[in-house]
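A short write-up of the structure that comes next.
Each chain you see keeps its place in the complex, though not every chain is here.
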């Protein structure tokens, strides 16, 4: 029983790595990077969040460097983009946004879960979960010299924070790890997708 | 007696977090970010320097994630900006620069102090103190896709380095921790404020 949450976190982490690698590489297509540039971007986006999480938690070398499966996942994500990009280039932005939301949800779950395993206080487990979720995309945007999504996008960081909060509350209410993770991830994913589709805006400061 | 410097560092750290959160959020107002964007910017500016310091020193999870008071301080700083921004919007840049100088001085003191506690050699304690001081503001500028203050501003990094040097010299001269910290912080603060007001410039390379 002890190892089940750890195994869940591991699968969630690998799935997030795959999705973010694809999504990261797709961001480079618009900026006319070559194949290796796209691969670098795929790796940065896919591994950035998890590496930040592991460094902050003191779990070094980070999983992404200790375990070769992360590199393989990131390579697969980048390769998928190379083969699919003629279709992606013509696809509307929505499917990419949905992939990104799924990656965000997976990393929020893995970050919050790992923070709880390391017994961080609830407020900081939420913060670490959100940092894990938005870290990879923020590195991607910084490398492309853009203002990162997390600062301006409709309910992006909000989704991460609310998803992580949901997961922490579930665990405090003694729900088992797996349903807590599914619930937290679903809330994060749903909020992000609905928020982006409906252009939910938070109040601005003028 | 043993715990007094540690307690001082803690208070200095929390005060710096509060000031930098306010200052970081105020930087986002000009870029027309929404409330959550400002909050993300406030957290990044306020916690960035301390997190870099703790990661470099191997004290993980960093204080800012281990202790919920940092999150509360960062939230208070961001909230203060939301309530005060009508006034801030009309204020000249000088008070913001003074707040920033105070945050810089506090983090230089906390970074240098923690480096000395971990028995880094003097030159590197100075470097770590300066990195702690300028780290949060540099993350803020990178997120806003600007060339960071530390690279171009009048005597910004210089103030941090001289403040940290003053503190290290005081400690080597066997002054107690508290006066050393006050002296180092005051030197950093004064240099930065006077340098900015008088537009002190260092020689350029042409």
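By letter and in written order, the chains are A and B; residue numbering begins at 1 in each of them.
Everything that follows uses one rule, which is that a residue touches a chain if its C-beta (ideal position, glycine included) is under 8 Å from a C-beta of that chain, and two chains touch if they have at least 3 such contacts.
Computed from a prediction, not measured in an experiment: that's the story for all the values here.
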Total copies in the complex, given 2 are shown here: how many?
3
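The working rule: only the chains that are shown with their structure count from here on.
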Tell me, which parts of chain A touch chain B in their complex?
55-58, 115, 118, 120-121, 123-124, 127-128, 138, 142, 145-148, 150-152, 155, 157-158, 201-205
Touching residues (chain side chain B, partner chain A) in the complex
28-29, 31-41, 43, 51, 55, 58, 60-62, 65-68, 71-72, 81-82, 85, 142-145
